[in-house]
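Take a look at this one; I'll ask things after.
One chain of protein is taken out of this complex; the other chains stay put.
Letters A, B and C name the chains as they come in the text, with residue numbers starting at 1 for each one.
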Amino acid sequence: MIYFNNDYTEGAHEKILERFIETNMVQAPGYGFDEYSKRAKDYIKTATKTEDIDIHFLSGGTQTNLIVIAASLRPYEGVITADSGHIHTLETGAIESIGHKLLLLPNKEGKITATQVQELCESYWKNGAKMHQVQPGMVYLSNPTETGTLYSKAELTTLSEVCKKYEMKLFIDGARLGYGLVAETNDLTLQDLTELTDVYYIGGTKIGALFGEAVVISNNEIKRGFRSIIKQKGGLLAKSRALGIQFEVLFEENLYFDLSEHAVKLGMKLKEIFKELNIPLKYEAYTNQLFPILPNKILKKLQGKYVFLEMNDEDEENTLIRICMTWATKEENVDNLINDFYKLMKE
Amino acid sequence: MIYFNNDYTEGAHEKILERFIETNMVQAPGYGFDEYSKRAKDYIKTATKTEDIDIHFLSGGTQTNLIVIAASLRPYEGVITADSGHIHTLETGAIESIGHKLLLLPNKEGKITATQVQELCESYWKNGAKMHQVQPGMVYLSNPTETGTLYSKAELTTLSEVCKKYEMKLFIDGARLGYGLVAETNDLTLQDLTELTDVYYIGGTKIGALFGEAVVISNNEIKRGFRSIIKQKGGLLAKSRALGIQFEVLFEENLYFDLSEHAVKLGMKLKEIFKELNIPLKYEAYTNQLFPILPNKILKKLQGKYVFLEMNDEDEENTLIRICMTWATKEENVDNLINDFYKLMKE
Amino acid sequence: MIYFNNDYTEGAHEKILERFIETNMVQAPGYGFDEYSKRAKDYIKTATKTEDIDIHFLSGGTQTNLIVIAASLRPYEGVITADSGHIHTLETGAIESIGHKLLLLPNKEGKITATQVQELCESYWKNGAKMHQVQPGMVYLSNPTETGTLYSKAELTTLSEVCKKYEMKLFIDGARLGYGLVAETNDLTLQDLTELTDVYYIGGTKIGALFGEAVVISNNEIKRGFRSIIKQKGGLLAKSRALGIQFEVLFEENLYFDLSEHAVKLGMKLKEIFKELNIPLKYEAYTNQLFPILPNKILKKLQGKYVFLEMNDEDEENTLIRICMTWATKEENVDNLINDFYKLMKE
Partner (left out) sequence: MIYFNNDYTEGAHEKILERFIETNMVQAPGYGFDEYSKRAKDYIKTATKTEDIDIHFLSGGTQTNLIVIAASLRPYEGVITADSGHIHTLETGAIESIGHKLLLLPNKEGKITATQVQELCESYWKNGAKMHQVQPGMVYLSNPTETGTLYSKAELTTLSEVCKKYEMKLFIDGARLGYGLVAETNDLTLQDLTELTDVYYIGGTKIGALFGEAVVISNNEIKRGFRSIIKQKGGLLAKSRALGIQFEVLFEENLYFDLSEHAVKLGMKLKEIFKELNIPLKYEAYTNQLFPILPNKILKKLQGKYVFLEMNDEDEENTLIRICMTWATKEENVDNLINDFYKLMKE
């Protein structure tokens, strides 16, 4: 079986494993004070063209989300998020577990708008803070979103402005950030993200790392005691070299973006075929994720050979599925899949 | 500089890294459902000679402690621990951060006794539960302790009995468990631990793994929803293979214990020399940690070449230090250290 | 100005204040061990015709909700509630603040159905517990609801059955319970509530007390350590007599229900007039709350003399308001209001 169902089916890019081996017996301090982590941070500072930021490496997305939010909010503040946001749908109440309510906005293709946020805040602040309701303290976005859509620089700028107006933090979950940044339609850079948000993270787990996310903090309030919160929430690795080495390898040259491009290029190749074969896509696709709506009889035949993520029944005869390309996807597997689509759709 | 200051200075045992490479491009499910994790669990079940246990792999000690305790207690229950316990001294309030108070008992060489626990419980339960005080719900031990001492089977048995009597869970932090189990004076087996406790963990980070702790749960209450708590607290790796592979390699043959023996053997070699040279040890040493009290002038000279953990000033002329042997310690480094001790003490 | 905007505008029923004075200098134990609390509990046991329950007195609704829920759930469990539920809309994230996520169902006139709950649970449990999502652990209802509607015995019975099926607790917020129990359309008794739920409360604050809610617990799991949780969450009054006396007065004879009837009778009187004057009600009204949709020009004129709660604009020319009758409402005030309605509507 060939797995296209998610973006964490393989291990890590071979250069990372090689570096693990090369450096293995070097004795290094732990808890973030190793040389690999320091260098990785320098590479990321260069990539963001910003000096005045704090960078921390964490193990996974949920851990990162809960630590960032714990560092950002007072007890009565909540997080504005799309109702499709990962923190709402797939994290077992991690954010509530640290005491914060989510303030849901209906998503459009995974996204929310500055206008929606503005309206929510206006309603809360009308006639002074509403003490019976949770105060909006942060806006959480993901980019790319859960459905693979992207925020433009213009959209992010207006969201950032609303956040400033209402003294809220802006946080971007970048679990798949690389796949977004290399998309044809993207107009955001790491520098833009650093300037427009208070905090965001560069996802490694889904893009070449065995595990790991790099948090980039520009807001000074969030920086305060961040390390202590990482430790308190169980996110601090004794052998922090394991994270430092991975991000060093990904950012010392251009590997992170090269891997991202590999996946997105394959995604676009597959997208072309869907267009040609008139297979509709549920959401605009410019990154590594595609959400085609497949006839069930086609899907059934493919399932002998491939694994997809079945999202839901679109109607009685069609199913919405997710197909993920990754840094590790072999082009021949995609070509085989394309051939099988051709054959089945032309039968 | 040669580091003897802690037990996480190197990476992972080479067999683990090799296995990472061999299996790297195999596509595997995540979140604990990979084959490596399944096999690793089977090996551990064999090692504990127990079938009816749940095993979960986590990334580090603090994470493990907080997740186990979250799964074990009702809101008003607290954890009895030695005042030298890691959860009290070195985890940034992780346990309080999830809502639970620690009930401190004065330690003797890092240990507490069944009698101490019994007295605390008697006092709490006298005249019925004391609603103004936290109810003792769990006893937390570490074995080996922070100072390298060990619980005997007899001690653990009486502690287990007190726990049962007062309906408390017994939890052992086994961050250095292997180093304890291979000690000359140890009379506990993994099977004993499984029978006598409700939950414990087998530490990997300090014994051959890059990171990773294996939680072994025999209490059915604690088993309930444990995976959900792991996810909620940010402890679930997407690529759970990273943990599964490590514990598979450590337990498929005897590697975990071989590595433990290597470190302890070196520790005992060094201990002999301390005896010979009349360098006093603060605590009984039978595992990988030694706590000698060194004359400051000797210490100063050694510090040009070696790094130790300075614990505290014993008096004006002597300092208590910690020296750690690990799975990765080179015998030649220990021999050099021994020679330097000889030279310096005989000067 | 005459206030009809909520049900806590006056102090307490005069009999309560008199009893405060009569008993004031009697020396009594605190923290729930006073004689008044004991007798009040006995009266409530008689009223529920159940012996095997625990009763606790708390100060207000939010406090009660958060303490009950803290006592009921494991960390990864959440609370199913109508999206109109008080715990979601008006408690500043109190439930999230103790770590639990709310699982929202769309309300119909403030209510949810057994079918909705069943579907949510089916979806969660399909293919085993979903570890990335919060497990439904409790169903929270209010009766009467926020919009004054009532659950029938049949509805509550099926809800109770679904809860049992999925091992969830059933909890009823009875902040206005009395007003519901005396409604013409009600077919539930305190005994029914005690049998069908795991825990509920009898609201005092809105029905004659200065403050106070009586929690009735039949589920043994929830009973465990409940007092300790009250204390821990800051809900335990030193002078618990202040609560005991109030519930003793309310339940030693029939005062609680007499006061409820007074308010509901006035509500029904007003409702008749609305029918007569063709003023539409947004929700069925059988208790002390009415939700008429008023022409703005009428509303404006009334506002010189009366205070209502403006809910929202129904359309450009009409506004949805809430009018509350309470145990303290003077009939002459209602008569004046009725006369004013007549005059204004006939103009």
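To be clear about the criterion, a residue touches a chain if its C-beta (ideal position, glycine included) is under 8 Å from a C-beta of that chain, and two chains touch if they have at least 3 such contacts.
Predicted model only: the values in this text are computed from it and were never measured.
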Could you tell me which shown chains are touched by the chain that is not displayed?
A, B, C
Among C:Gln63, C:Thr194 or C:Ser260, contact with the omitted chain is made only by C:Gln63
Contacting the left-out chain: of B:Gly11, B:Gly99, B:Gly203 or B:Gly234, that is B:Gly99
Consider the whole complex, including the chain that is not shown, and state which of A:Ala70, A:Leu141, A:Leu181 or A:Leu255 touches that chain.
A:Ala70
In the full complex, chain A touches the hidden chain through residues 31, 70-71, 74-77, 98-99, 129, 131-132, 134-135, 224-225, 227-232, 236
Determine and list the chain C residues touching the chain excluded from the picture.
1-3, 6, 8-12, 14, 17, 20-21, 23-30, 59-67, 91-94, 97, 205-206, 210-211, 228-229, 231-239, 241-242, 328
Missing-partner contacts on chain B, residue numbers
75-76, 78, 89-93, 96-101, 131-134
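Going forward, only the chains that are shown with their structure count from here on.
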Just by CA atoms, which chain is the most central one?
A
Where the centres are mean C-alpha positions, what is the separation of chain B from chain C, in Å?
50
Could you please state the distance in Å, as a whole number, between where the Cα atoms of chain A are centred and where those of chain B are centred?
34
Between chain A and chain C, centroid-to-centroid distance (C-alpha), Å
42
Hey, what residues on chain B touch two or more of the other chains?
228-229, 231-232, 236
